[in-house]
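So the structure is just underneath, and the comments pick up after that.
Of the protein chains in this complex, one is absent; all others appear in place.
== chain A ==
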């Protein structure tokens, strides 16, 4: 399957501070990708690099087979809903649709009007008077109606209340199913990603900690509980993500491609949230010394 987003040694530095470093990614097409990580981890930077709003300091990034935002044809392939879903406050919804129609090669006006109507919005209403959720929906409509191959959303629901959040995600998922889009969306909440996505990228401290299919990730991560023991004595195929010890007991979170046969362990399954939190909690220096990114192979 072709890659919708491919990054090699990608990095972005602002003056002295690296916002993203050593990022290698190969995201297959047709996926709904969740990009998770704490605030300030570099999620927005990565998405802005993918949309061409930023240019890399190091390395390369390719989106839908081309360098981002290099021309009208490339721009047409990618829809981007930026953080805080900016819209022109003084322009009406109808004006926004007209803008989309005039500024895009492939604009599906029927789709845009239908979405606005279904959302129950008034075409004459100024965008500045919309609620946060409505504005996000307008921005999403603009992103979808240009009929991109890839839709990128940067924290689209961060400012929304739980109900609007759920509605927005549901609506997004329907649109994705209907138009066969690839999607990359960022969130600092794992629950958003868990509900909507089938692929996850965990970004912590400007580095990719893990990236892969969610089902695969869940299948190959386990919690091992047993008598106290040094994690270094584990078999070679088992990588310890986090370890915690009490006087008598050791709890490990490991990644392994094979089954755990050691009878002394109690093996329990993990949810996506457990896995993501484990990667977030891990001291990042450890990663720096070993491998910059763990790629889960399928």
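By our rule, contacts are C-beta pairs under 8 Å (C-beta built on N, C-alpha and C of every residue); 3 or more make two chains touch, one makes a residue touch a chain; residues count from 1.
Just so it is clear, contacts and distances are computed from a predicted model.
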Open item on the list: Out of "Electron transfer flavoprotein subunit beta", "Transporter", "Succinate dehydrogenase/fumarate reductase iron-sulfur subunit" or "Cell wall protein", which one is the UniProt protein name for the chain not included here?
Closed with: "Transporter"
Task: Contact with the hidden chain (one of A:41, A:64 or A:78) - done: A:78
Task: Candidate in contact with the missing chain, chosen from A:102, A:124 or A:248 - done: A:102
Task: Absent-chain interface as seen on chain A, which is shown - done: 51-55, 69, 71-72, 75-76, 78-80, 82-84, 86-91, 95, 98-100, 102-106, 139, 142-143, 146
